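Please read the structure below before turning to the comments.
A single protein chain has been omitted from the complex, and every remaining protein chain is retained in its original position.
And then chain A:
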């Protein structure tokens, strides 16, 4: 087996995550799909690190994890505050700017 298969898996997971972001409307599930896409990118970075034989890809994946952690904290805080004011986690309900 060639490690390129890991890249195909990462592409598949990224596609599933992207489709989930477009299909689902629960804000929490939407966020999980974004996490899935970030993880798929990490897998691609780690695989490229192995293909190239240096550790730079792993460093980038490490920074991606840090950014993802910060993003999750802020995003979930936004979801909680929206839920407090609107009593719903559906992204369809947050439509104050709509006529």
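The definition used in the following text is that contacts are C-beta pairs under 8 Å (C-beta built on N, C-alpha and C of every residue); 3 or more make two chains touch, one makes a residue touch a chain; residues count from 1.
In the analysis below, contacts and distances are computed from a predicted model.
UniProt lists the omitted chain of the complex under the protein name "NADH-quinone oxidoreductase subunit J" (options: "Membrane protein", "NADH-quinone oxidoreductase subunit J", "3-isopropylmalate dehydratase large subunit" or "ABC transporter permease").
What chain A contributes to its contact with the hidden chain is residues 1-9, 11-20, 22-26, 28-29, 31-33, 35-36, 39, 42-43, 46-47, 49-56, 58-59, 61-63, 65-74, 76-81, 83-84, 88-90, 92.
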